[in-house]
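All protein chains of the complex are present and in place, except for one that has been dropped.
As written, the chain order gives the labels A and B, with residue 1 at the start of each chain.
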Amino acid sequence: MFKLMILASFGYAVLTIFMVLSRDYMDAFVALTITLIFIFGLSDVFNNKKSGIAHAMTGSIMGLIFEVYYVIALLASAFDNLINNGTFEFKPFLNFFIAMVLFIFSLYLFFHLRVEFKNKK
Amino acid sequence: MKEITIALMGNPNVGKTSLFNALTGTHQYVANWPGVTVEKKTGVLKWKDYNVNVVDLPGIYTLNAKSIDEQIARDYLVNEKPDVIFNIIDGTNLRRNLYLTIQIIETGVKTVLVLNQMDEVKNLDIKIDTRELSKRLGIQVVETIATKGINVDDLMKSALTQDEKIKYMIYPMDLENEFSSIQTFIQKNENLRSFSLRWLTISLSEKDPYAMSIIEKAGLSLPDISVHDASLRIAKARYDFIDSIVKQIEIRPKEMWTLTDALDHVFTHKILGIPIFISIMWMIFEFTFSISAPLSDLLSKGFDVLGTYAHAIPGWAGSFIGDGLISGVGSVLTFVPLIFFLFFSMGILEDSGYMSRAAFLIDRIMHRFKLSGRAFIPLLLGFGCNASAIMTTRTLEGEKERLVSVLINPFATCSARLPIYVVLSAAFFGSFGGFAIFSIYLISIFVALTMAVVFNFILKNKENSPFIIEMPRYKLPTAKGLGIYTWSRGKHFLKKAGGIILGATAVVWLLSNLPPNSSIGNSFAAQIGKTISPILAPLGFDWHVTLSLIFGGVAKEVTVTTLGTFANGNIESFLPTILNPVTAYALMLFALLYIPCAATQATMKMETGSYKWPIFSVIWGLSLAYITAFVFEKIAYLVI
Partner (left out) sequence: MVGIISLDICPENTRCILIESDLSDSLKSKLMSLGWLPGREIKVIRRAPFGDPTIYLVDSTEISLRQDESKMIKVEPLYPAPLSVVPKGTYVVLNFTAGKFFSDKVRNLGIEIGKEIQVLSDPSNCKILILANGKKFLIGHGMGQKILVKVV
């Protein structure tokens, strides 16, 4: 789980940076928060505290919610553009792509953690 | 057809609403309990040859009524005496839930215990001996998972089965002895026959104000019997009784860490808690507005097209239908997606259980402004619609706090004002438009909180309202529950606001198009605007703006449609002719602060019971708006 959390922290940190670069500051804030959730959990896992898995769980759930929200928001604004200006612009595409990757990753992480959580009980 | 009335009672968060929805489906009717603004939900269910009236009572922890919700539930139970009570309890939390059960049973009404959330009970590895529970309490017990559908037959059969009368040994002998003298007193009096003996006896021994008022109304004077420490001894006896039952019927594994505990560890984390809070609030906000935007735009374009067809009808009528009616209806309906998604988001916050955590996290800050964390919710809802948000202030317990919450609510900029900001931002601020709008929202929060302190000071509020909020288990909201909630709230808004807006648009059209055959500049509307506009001239607002603001006072949505009427449909190019970026932002500030709309004033009157407060709001708002816009412009012109 430790390795997965490091991956997650890295992934969301990357997303944060790209969002900042595309001037999407509030969404970057959310991505940053999720990154922090994972990072804070790392020390707990390292010390073998049960709260480590809490961080991982919460991080993955927030991540999933965030990705769903983000994709919907992007699609909606793309359609809005279509309706108003007649052009279909789907951007920023890179962020969308990273978000999709993280979504699949978070989904995997969530199910993996669910099993681990049940066993720890 | 036999008639039967069943009332639903239980703690908050046990799934009462799910059960109600499952029983009544779409045959629901929402009104208010008489004289108050607490929601009364009733519904109908047809079962065999019975016509079942289902009443959903407010969620309460005890019948010892101190809050409005408790009073309503108690009054209904004691006075209207439904045929059956479905007491819904949370299977994972028997002890606390059964406290209310005992009180209900003591009122003598036929009770069926609905043991809900059995799925969670299973998840937590808890085992409950339902049959033994039924035996010990002497009432029928039905297990349910209300969110997954219920077995109506089981429930109805239990409702109609006659219970065997059993004797409860709840209170110790010394307490019973003290009860008996009160009991004899009651039994001697004819007028008290209609009340449940047990309930009245115990309530009187606790010196419950309502019970005492019943005695007074019956023209009797209270016997000089006092039971010392009554409330405490009674509560203790009840819990001891409950403990003995639960020990026998429940097996639960040792304290374990549930998913809720784990999530709370992070959601209420010292450092992460607030960033998470901000993130969630932002996502809800963006989700609501982003997703509704294309739908609103689609609708708006659709109505434009309809409008042009209407012009095919010659003359006056065509214009009225096209520019008046269709335009008016269009302006109402384009907000429907927004309203629906806003209430959808609110529903998610509430149902998931996060709302309590949000109130918990933000309470300290709210308390600084003399409000409680609970007041955060009406304030947050105010960003959707002030009129309906004000109705949720009923959950606040202190009178003064409720009043303050009502008064500050209009400063939460509602969704109806959003088009004003959107249109102005689009015309003047380009890519910073979103930021401009967000800044208005921040200012709105700041003003609302500051006003809370100011109003508290003015009202000399010395009252201290305590803050006790339950943190329920986290739950995944159900689609059905969300759907019903969103639909009913959206419909409610439409009904209230729709008529007003339509009417207002018609009035605007009339005033703008009379005298007949005159241009816009010579219409009645223009004359009104021109007469009043000198007052707003120092702010850089001309008569077009003045008139829009006047009409907007009736319903904020109309502000934009009024401007649209002047612009003949092309608002974006019209606005720069009458405003500049500084005055545009000042206008946004003015619209934020000036007066609550007609619907809001109506609910203000309803909640506070007098016209004094809506009138005060209007005067206060106008002054504040004027001064703020003025000061802003002065500073802006200096800086730029």
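Heads up, the rule we're going with is that a contact is a pair of C-beta atoms (placed from the backbone, for glycine too) under 8 Å apart; a residue touches a chain by one contact, two chains touch by 3 or more.
This structure is a prediction, so every number in the text was calculated from the model and none was measured.
Colleague: Among B:17, B:64, B:279 or B:583, which residue is in contact with the omitted chain in the full complex?
Modeller: B:64
Colleague: Which of these, B:5, B:130, B:196 or B:268, touches the one chain of the complex that we don't see?
Modeller: Residue touching the absent chain, from the options given: B:268.
Colleague: With respect to the chain omitted from the figure, which of B:173, B:312, B:442 or B:468 is a touching residue?
Modeller: For the chain that is not drawn, the touching residue is B:468.
Colleague: What does the interface between chain B and the hidden chain look like in terms of residue numbers?
Modeller: Touching the chain left out of view, chain B contributes residues 61-62, 64, 66, 92-93, 95-96, 99-100, 231-232, 235-236, 239, 264, 268-271, 273-274, 356, 360-361, 363-365, 367, 373, 464, 466-471.
We take it that only the chains that are shown with their structure count from here on.
Colleague: Quick check on the complex: what are the chain A residues that touch chain B?
Modeller: Against chain B, chain A makes touches at 26-27, 29-30, 32-34, 36-37, 40-41, 50-51, 53-55, 57-59, 61-62, 65-66, 69, 72-73, 76-77, 79-80, 82-84, 117, 121.
Colleague: Quick check on the complex: what are the chain B residues that touch chain A?
Modeller: 256-257, 259, 261-263, 265-267, 269, 271-272, 275-276, 278-279, 282-283, 286-287, 290-291, 293-294, 297-298, 301
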